[in-house]
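The structure under discussion appears below in the form of structure tokens.
For chain A:
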Amino acid sequence: MTEEIIIAGFGGQGVLSMGKILAYAGMMQQKEVSWMPSYGPEMRGGTANVTVILSDERISSPILNKFDTAIILNQQSMDKFENSVKKGGLLIYDPNGITRHPVRNDINIYMVKASDESAKQNFKKGFNMYILGAFLKMKPLISPEYMKIGFEKSLPARHHHLIPQNLDAIERGKEIIEKVHTI
Partner candidate 1 sequence: MKEIRLMKGNEAIAEGAIRAGCDGYFGYPITPQSEVLEYLMENRPEERTGMFVLQAESEIASIHMVYGGAACGKRVMTSSSSPGISLMQEGISFMAGTELPCLLLNVVRGGPGLGTIQPSQSDYFQAVKGGGHGDYKMIVLAPASVQEMYDFAKLGFELAFKYRIQVMILSDGAIGQMMEKVVLDEQLPRITDEEIKKKYPWATTGKTPDRERNIITSLDLDPVRQEKINIHLQEKFKKIAENEVRLEKLMCDDAEYLFVAYGSSARVCQKAMQLGRDKGIKVGLLRPITLFPFPYEEIKRLSSQVKGIQCVEMSAGQMIEDVKLGANGKVPVEHFGRLGGIIPAPDEVLNVLIKNFIKN
Partner candidate 2 sequence: MENSISKEKICQPENLVYSKTPLMTCNPLSYCPGCGHGTAHRMIMEVIEELNMQAETIGVAPVGCSVLAYDFLDIDMQQAAHGRAPAVATGIKRLMPNKLVFTYQGDGDLAAIGTGETLHACNRGENICIFFVNNGIYGMTGGQMAPTTLPNMKTSTSPFGRDAASTGQPLKITELVAMLPGTSYVTRQSVHTPANVRKTKKAIEKAFQCQLEKKGLAFVEIVSNCNSGWKMTPLDSNKWMEENMFPFFPLGDIKVPK
């Protein structure tokens, strides 16, 4: 098993940290992992993206131009990465702020209204966790207990009291994912 994922959106949406928790949880579940961010000035308010690879084998290139899954959180990223999804792959996006929805018909497309949900639940910081939950619904690569371990390992102890709320958001994300197009 190798899963190659791009997560792309605005800086501040939790793109990098979502990838980090996924990678950490994968590592704790004995997977090989890599987390390759875009870095530099664009992190500060501009677009941010991270390539996360989870694999049962040694990971070759941490830098890719084709992905099994694209998680897309703004229009710029949609424009940039829609065509980077491998044929038969998965695209998950939050429709909030999206003016041009994905058009490909050779991939599976799902949406998750994470912005709305995080506002509704008054948990705006958990935005990326609803997204992560939606991804894990489609690709159940990491079991819930390892997600918990991933949080514990990647967060400093002073933030551990926030873990249950985040795990709940992941579970909620699994429920609110909506099918747009499947092949």
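If you want to know what made the cut, all candidates are chains of the complex that A comes from, given by their letters.
Please note the rule applied: a residue touches a chain if its C-beta (ideal position, glycine included) is under 8 Å from a C-beta of that chain, and two chains touch if they have at least 3 such contacts; residues count from 1.
The structure presented is a predicted model; accordingly, all values stated were derived computationally and were not measured.
Engineer: Please name the candidate from 1 or 2 that touches chain A in this complex.
Structural biologist: 1
Engineer: Along chain A, where are the residues that touch candidate 1 in the complex?
Structural biologist: Listed in rising order, the residues of chain A that touch candidate 1 are 20, 23-24, 27, 32-37, 39-41, 59-66, 153-154.
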